[in-house]
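The complex appears here minus one protein chain, its other protein chains still in place.
Take a look at chain A:
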Amino acid sequence: MEIVWSDFSESCPILKECLDSSDLAKETEDTLEYIYEVLWIEIGSFVRSKLAPTFWSCFKHNQTLAKFEKDGGSAEALQQQYKLFTNFVNAVKSLDAYYQFVRTSLEKLDGICQRADHGKSLAKLNELLRSALLSQLPTHFNNVVYSFYSVSFRVFFNLHQSTSMGQDNEDLDESGMPCKGCNQELEKCQCQSLLQTINEVNQKLVDLELLDRLAGQSMTFLVQQRIKEHIKNTCHGIFDRSHLKNLLTWLEDVVICWLMQVFHSKVSADPDAMHTDDGSKSTDVIQSLKVKLTFYVYENYALSVIDQFFSIIIDFPDSIPAIEDLKICMEKINLRRQIINTLKSSLEARILHPGVNTMDILTGYVAAIKAIRYLDSSGVILETVTAPIKEYLRKRSDTVRCVVTSLTETESGPTDLSEELAKGDAVKDGTKGNVNDELSNWENWQPDPFGLDNTVQTRTVKTSRSADIISMVVDIYGSKELFMSEYRNLLADRLLTQLEFNPEKEIRNLELLKLRFGESLLHNCEVMLKDIADSKRINSHIHSDTKYVENKQFDISSLIISAQFWPSFNKESVELPEEIANEFQKYTKSYEEYKGNRTLNWRTVTGKVAISIELGDRVLDMTVAPTQAVIIYHFQNKNEWSLDDLSTLVKIPPSVLRRRMAFWQSHGIIIESQPGIYKLIEDELPKSQLEKLPINEIITEDEDNESAMASASDQREEELQVFWSYIVGMLTNLDSLPIERIHQMLKLFASNGLGVEFTQDDLKDFLQRKVRDHKLIYSGGVYQLAK
């Protein structure tokens, strides 16, 4: 107090004298008025030159707030914070001491000068003080303020925690650690006394009407920071329960409660105090803060959920609570733009690259559909977000096949899609169903969501409104027709590899697909399955034909197909040895007699043959593809063949035959003794590991993996064949060309009415095949004709 007094008397000599002298009251009113004015000038300069600089001298710190907050985690930074905390406390305390002194002096002076409106002078003093302080604001004062409130919040939070959770809990976890509030050893916890100090300081700032001006910014920043932290700590990665209610409770119980304490330090225990005159202003402040902070919570929580939405998709439906939360946030804040952008990029990063297999992309796509549907029933977000996935899947050649497989595959447990299909709640054919649906459901109609490009809206909403997941998946490929034709290929492959007469699973699948897509598109498949059933009857009839049975050398059964209704076969074939061909002749004859005016064309490469090979003293029982059977059959009479001779005999191109040979080589029965010469190994080799394998049980799969049907790329190449003469012409004239040029030039022809569209990749496949066939040479990035 002495220092204050001496400082004061130094800066305000006249005032000091006036206060000391009691004669002042005797002066005339004019003189008094004059002296009074002079004294105010003195007070003003005292406040400006002494009070404010002293106050700010405690705020020496030179880091930016953001950096300061970032470093906040380290023990050192924490220590620093407590130091700055003390600085601030001291600054406010000394400021208050000066202030109180000036205030008392002013009171006295007012008394001496017989001023009645002391309140007015006080207001003038406060204003003087505020403007002096704020005009000398140092750059990084916020750090100190921030430190103070940071510690203050921590102390408050710590005390709040220990009252709400009970002391035991705290002790167990924190043994050996410093107190979370005051950073002292637990036994010497200072929290209560710190709280006392904090409350005093806040009260002083309120009295000086400085709280908001000085601390508002730091406090807002601090509180926002704590909200973010809290959301991260309590909600991150947890989607199976709702967090919003807890977050809002936390905001109310901790943050708002703390702010109340800051603004009403004296009266925190007394709830009625808020309604007293002094309280009402800060209550308003807190109310408006609360509204802002509530939005802040919604926004930040929503953003955190959106950032994690990929995980939410993967966890669906367990993640429904998180989606529900996000929906509530979306009602408060327009978040569509963020949702769309974030989702799009996270889906692209996670699933749209070559390393992910098509089935996984498809699974991700279906999961995304389900989760996003749940979030936004309008379908607008869904359509926008999944467009890149659809586009990507369309480019992958095995997509349709994967869709069909997962639609119908039930062996390895039901997939999402097969489950959807089994639900059977068919969306009836095309638009008609949609219209009905929409009309009958008009009561639940909702306007299309606002906030997106109109173009997106009008294009998408109609198609997606009542489309179910299956339709969305089929939609990847553009048309049901294309999808169904791919299903037909798949079915054909399955029937021809299974080669059994009871394809019950396929019949069941077909029934499901018919419910879903209507009978007309699946008519071909229906005939295919009927062919299987008919074949069974025909076979048993032929097997009871005594004339046939008495003559046959071995059992033949056959799938007899209505070729018009099946996809076309690839062009592979094999010439059967005469004895075997005769057997088929007999079978055909029996068929002709049974069916009258009808006969059979054999598809010789397709099927399976049970054979028994006597080799030395071994007997091998195997089931092999017809081509393998034919090959080994020919080695009976001649135990060495050149590739070319055998190729001519069985009418299989050498390159293909070589691959088929590999089967017997792998069984150690045939070796390539010299290039192009194949030799039967009649004598048992020294105990090879091959023999230890249960060879007679092996059902060879080598060829089963290859489709008997013409593949889509085969068909593509056939289409491109029309360009072959153009390509030859080009290369004759220009010698060599890179693929880009060839593509460009062909597109020119194509646009002139050849009507075949193709990508550069299609062209590349085609040209590479020509290279393999030795029609072209590819080197140094250009194609040339083979000379």
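Quick note on the criterion: a contact is a pair of C-beta atoms (placed from the backbone, for glycine too) under 8 Å apart; a residue touches a chain by one contact, two chains touch by 3 or more; residues count from 1.
Here, contacts and distances are computed from a predicted model.
Novice: Quick one: the chain not pictured, UniProt calls it what, "Anaphase-promoting complex subunit 11", "SWR1-complex protein 4", "Multifunctional methyltransferase subunit TRM112-like protein" or "SUMO-activating enzyme subunit"?
Specialist: Answer from the record: the omitted chain is "Anaphase-promoting complex subunit 11".
Novice: For the chain left off this view, which of A:Asn509, A:Thr606 or A:Ser647 is in contact with it?
Specialist: Going through A:Asn509, A:Thr606 or A:Ser647 one by one, A:Thr606 is the residue touching the chain not shown.
Novice: Of A:Lys595, A:Lys651 or A:Arg772, which sits in contact with the chain we cannot see?
Specialist: Touching the chain that is not displayed is residue A:Lys595.
Novice: One chain isn't shown here. Among A:Phe157, A:Phe565 or A:Tyr726, which residue touches it?
Specialist: Once the missing chain is taken into account, the touching residue is A:Phe565.
Novice: Name every residue on chain A in touch with the hidden partner chain.
Specialist: Within chain A, the residues touching the omitted chain are 496, 499, 523, 526-527, 530, 534, 553-566, 580, 583-584, 588, 591-592, 595-604, 606-615, 621, 626, 629, 632-633, 635-636, 639, 680, 682.
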